[in-house]
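For this view, one protein chain was removed and the others were kept in their places.
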Amino acid sequence: MVDNNQLREAVKKTISRDDVKYVVGYEKGTYGFQTTPCFAYKPEDADKFIFSPLCVHNLSVFPMLEEKPPLRKGEEPDKRKIGVVVKGCDSRAIVQILQEKGLDRDKVVIIGIPCTGVVDPKKLEKMFPGHIKNVEVKDDDDKFAVTVDGKTQKIQKSELIPDKCKTCEYPTPILYDILIGKEIKSNKNEDYKKVNEFEKKSLKDKWEYWEKQFDKCIRCYACRNACPLCYCKECMVDQLNPQWVRRSVNISENTAWNLLRAFHLAGRCIGCGQCERSCPMDIPLMELNKKIEKEIREMFEYEAGVNAEEKPLLAMFKPDDPEEFIL
Amino acid sequence: MKDNPYQPWLANIEEIRDEVGGQRPIKTFKLKFQDKELQNNFSYIPGQCAMVSLFGEGECFFAISSSPTKKGFIEVSVMKLGKVTSALHDLEPGDIVGVRGPYGNNFDVKGWKGKNLIFIGGGIGQAPLRSLINYVVDNRKDYGKLDIIYGARTSKDISYKDEFAELEKRKDVDVHLSIDVKEEGWKKFVGFVPDNLLKVKPSPKNSIAITCGPPIMIKFVIQNLEKLGFTEDQIFTTLEMRMKCGIGKCGRCNIGNLYVCKDGPVFSYKQLKNIYGER
Amino acid sequence: MDSLLLSKNDLPKFMTELIKKNKVFAPVESNGTIIYEQITKPSEMNLDFCKSEYPPKALILNQTETLFKFTPGTKAKIESVDIDEKKIIFGIRPCDAKSIAILEHAFKGDYKDPYFLKKRENTVLVGLSCTKPEINCFCTSFDDTPASSKYLDILLTDIGDNYYVEVTNDKGKLLTKSMSQLFKPAKDSDIKKKKEVEKKAVDIISRHQKTNGIADKLDKIFEHPFWKDIAFKCVGCGTCTYLCPTCHCFDIQDESTLTKGARVRVWDTCMNPEYTLHASGYNPRPARTNRVRNRIYHKYNYYPKNFDVIACVGCGRCIDLCPVNIDIIDVVTRAGEVKP
Partner (left out) sequence: MGEKFEPNIIGFLCNWCSYAGADLAGTSRIQYPPNLKVIRVMCSGRVNPIFVINALQQGADGVLIGGCHPGDCHYERGNYLARRRMAVLKKLLEYTGIDPNRVRMTWVSAAEGVKFAEVVKEVTEDIRKLGPMQHFKRENKW
C-alpha cells in the first residue's frame, strides 16, 4: 500500500530541484477506473499525483518520447532531468534503456514504488461494467478493495491482476533515487506455464492460432509506439528504401511485422505488457515476448533489464552458446 | 482515367537536362503525353503542379516549370532527395512515367497585367517561378517592369543557367543573380537573397513580388519586402508539403483547413497571415 | 418514409433472402470482439453488442485498396481495377452510418474519389438501433440519438416481439418491396414503442460533450499552452485515428514484384511523425503537441469550416481504446472553457 502523501512529498521535493524539468506520474483519469499520466512542472502540480492498483501505464516511455527540436543559434540544449514514477517492472525498462545507452543515468530521477500488483483494466471492466463516477480500487493485502458507488467489495487479487503480475519477480524497482515505502521481496517465480503449455501443441495448431491472431492486426503500430523500448529513430517498417514490410494489411505483412517486432525485443523486453494493453485488436503479444524471454533465459542465462552494466544480449556472445541446430 | 483522379496518364520522357550537379542534383524532365489529343488539350496556368509517378517507386508532387506558352510538352524540375526523386534521376530519355494534373491554384497572370513584377527565388524554388517568368516574357507587352532576383549557394548551384543568360541579354528584363559564398570570378552580388533584395530595392508602386525558395529565405524576404513598403497583398509565395494524393483527400498537406495541394500552392502573404497551422 | 413491422421470428427469413441475392456483411463475434464480416447464414450474426471495435467504415473505405495495376519500371502499362461490388451492411449502428455520410464530404467535391463514392452508392445500409450504449458513447452531443434513421437506408429497432422498420429512401424501398410478404404496416402504438426504446437508450448515455460554438472557439486558442498539456501524455500510438469512423487520411504506396505491381492506398494516421515528414528532413508537425492538436482541429474546426459538419459521431472508440486516457469528451469540453 503506497502512501499518496509520501509520494506527493517526494514529487514536490524532486520538482523543486533546479535541475529537474518535470516529473511524470499518475493522476485520476477522466472517467471510470481510468488513471492517466500526469506531469508536474511546479510543486503545486504534485498534489494531484496518486498511486493505486489502477496505475497500469509504464511511464518510462516518456523520457524516450521527448522531442529534441533543432536548436537556434546560440541556444543551449535543455539539460534538465526528467523525473519518472516507476513500478518494479517499469524500472526494468529504464535499466534496459540505460544498458543500451539510449538514455543517460543523470538525465532521469527515478521515484520508485514497490508494487504489489496492478489490476488488468479489461478484467475489471468486465466485472464492473459501465461505471463512470465514484469508483476506487485499493490494495488490501491479497485482495483488491473495489469501491463502486460507496459499496466496497473485496476481490481476490488473482482474479483481477494481469498475467505479468502473477509471476512478477521484481516488485521493487531495481534502480531508484527515491523509494516510496518499504522494499518488497517477491516470493513468486516465473514458471512460463502458458508458454510451456502452448509449446506442446503441434506446428499446425500453433500456426492456426497465430494466423487468427495476426489476421486481426490492423498494423496501427500502437504496440510499437507504446513500448518504452521501441525508440529507434526510424523503425524498420517505416523505411522506404528498401521497404522490408509493405504497408498493405494482409496475413503476410502482418506476420512479418509481428515476428519482427517480437524479435527486435529479444533480450530487451522487460515484460511490462504495455504493448498488449495498447493493442486495440487484443492480440496476445505478450505470449510472443514471454516465449523469447524464456528461451533466452534457458539458452543464454540472460535476463533483460536487471543489470545496467551488462552488455545487450545480442551484442555479445559466449563461445559455448548453444549450437546444436548448426549443420 | 478521366473519371479516376488517382490514375495517371502515361507520358514519355523526351529530354533530360542537368541543371545542377553535386550533392543535391537537379534535373529538368521534358515530358510528352502518349495520348496526342490529351497533350494538345492539357492546359495549365503558371503556378500549377502535377503528380509525376514512376511505377513501382511512387509518386511525387512537382511544380510545372515550363510555361503554357510553349506548347507540346510539360517540364518538371526535380531535386534528388527521397526515394522517388532518386529513382527519377536514374531515368533516361524514352522511359515512361505517369503524370496526373494539373493540380492546385495558380499565379494570377490575368490580374497582374500592367503591373511590375519582382521574382525572388532561391535554389530549387525557381521551378514555379520559371514557369511564370517564361509566361510573362512571352507576353512581355502585357506587363510592366520585370526584376528577377535569384540566388544559390555557389555558382554551380544556379539552376536554369542558360535561360538566365538569355534573360540577361534582354533589355526589358533585369536579372540580379547572387551566390552565398565568395567565389573567384564571380562579379555579381555575394550574399543571401534577402540582402540582394535590399540592394536591388524594387519600388512597391504598382508592383507584385513573388517569392519561392527555402522556408527560412521566404521568411526574411517577406520581412525585407515589408521594409521596402510592400503591403501584404502585394506579396505572393508558393508552399510545399508532403503529399500523397494531390487532390485534398489524403489529409497530410493541410495548413489549417486549407490543403496545399488543392487550395495552394500559391498563397498571398495576406492569406498566410490569416490562417494558422503548422508549415 | 415508410414505417413497417418485421416479426422477430421472420428476421432469419429476411436475412436468408438477402443473402441469397446479395453480399451481406453483418456483425459477427470473433475472438471475443465484434467485427463486420460477410455472412452466409443468419445464425452467424451476433446482434447483442454496442459497437464493433474495428469501424464498419472499412467496408467502404477499405484499409487496403488497390487503386490500379501496372507493369513496373520504365516501360510501364496501366490497368484499371473493377470497383463495381454491390453489398448490404446489416446491423450498422446509426453513429457508424452517420460517419459514412461525414466521410462522403471529403471524398466528393472538386475531385471525385471513385472508389469511395462507387462503393457508397452500391451499398445499402440496413441499420439497427442501439439499445445499450456504453460508458463512452456520446452521440447525443451531436443532435443524434442511438435510434436515428437519418443516415440509413433502412433502420430496424427492437421493440419487443417485432422490429420497427423505418425505410427512408428508394434504396431501402427496393429491398423491402422485394420481400413485402414479411412486412406489416406499423401502427401508431408501434411508433410509440420505438420512441420509448429510443428514449431509454438516450437516457443511458451519461457523458456529454459541449460542442456549442467549438469551431469558433478553436479559432482563438490555436497557440494556447492548453494543447501541450493535453498532448504531453500522448504516446502517439495512433489507435484513435485508426479506429475512428470519420478519419479518412491515407497513404499511397506502390507495391510491385519484378513483373507486376499495383498502386495501393492504405489508412494512415496523423499521429505518426512520418506522416508529414518531408524528404528534405523537415517536419511541419514535429511534436506530439502539433499532432494531437491537428487531430482535434481536423474534427472540430477544419471539417466544420470546409463541410459545415463536425467530424465526430460520438462513438467513443478513441476514448475506450486510448492507452493513456486522452478523452476527446474532456478535451473538447475543456477547450471550450479555456480563456483565449
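The letters A, B and C name the chains in turn, as written, and every chain counts its residues from 1.
By our rule, contacts are C-beta pairs under 8 Å (C-beta built on N, C-alpha and C of every residue); 3 or more make two chains touch, one makes a residue touch a chain.
Predicted, not measured: the structure shown is a model, and the values here were computed from it.
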Missing chain: touched chains present in the view: A, C
Residue, one of C:Ala262, C:Leu277, C:Val292 or C:Val313, that touches the chain absent here: C:Ala262
Chain not shown: contacting residue from A:Asp78, A:Asp142, A:Asp205 or A:Glu234: A:Asp205
Contacts of chain C with the absent chain, listed as residue ranges: 66, 69, 81, 255, 257, 260-262, 264
Hidden partner interface residues of chain A, rising order: 195, 198-199, 203-211, 236, 244, 246, 250-253, 255-256, 259-260, 262-263, 266-267, 288, 291-292, 295-296, 299-300, 313-315, 317, 319, 321-323, 325-327
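One rule holds in what follows: only the chains that are shown with their structure count from here on.
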Inter-centroid spacing, chain B versus chain A (mean Cα positions, whole Å): 49
Between chain C and chain B, distance of the C-alpha-averaged centres to the nearest whole Å: 40
Geometric centre distance via CA averages, chain C-chain A, whole Å: 32
For chain C, residues that touch 2 or more chains besides their own: 251, 253
Multi-chain contact sites of chain A, meaning residues that touch two or more partners: none
Touching residues on chain A, where the partner in the complex is chain C: 29-32, 34-39, 57, 61, 65, 67, 69, 129-132, 212-213, 216, 218, 220-222, 225-226, 238, 243, 246-250, 274, 277-278, 280-282
Partner chain B, residues of chain C touching it in the complex: 67-68, 70-78, 80, 106-107, 109-115, 222-223, 248-254, 256, 261, 263, 265, 268, 270, 275-280, 282, 284-285, 290, 294, 297-298, 301-303, 305-306
Chain C - residues contacting chain A, complex: 31-33, 53-54, 63-64, 134-136, 206-207, 229, 232-233, 235-239, 242-243, 251, 253, 255, 264, 266-267, 269, 271-272, 274, 286-288, 319, 321, 323-327, 329-330
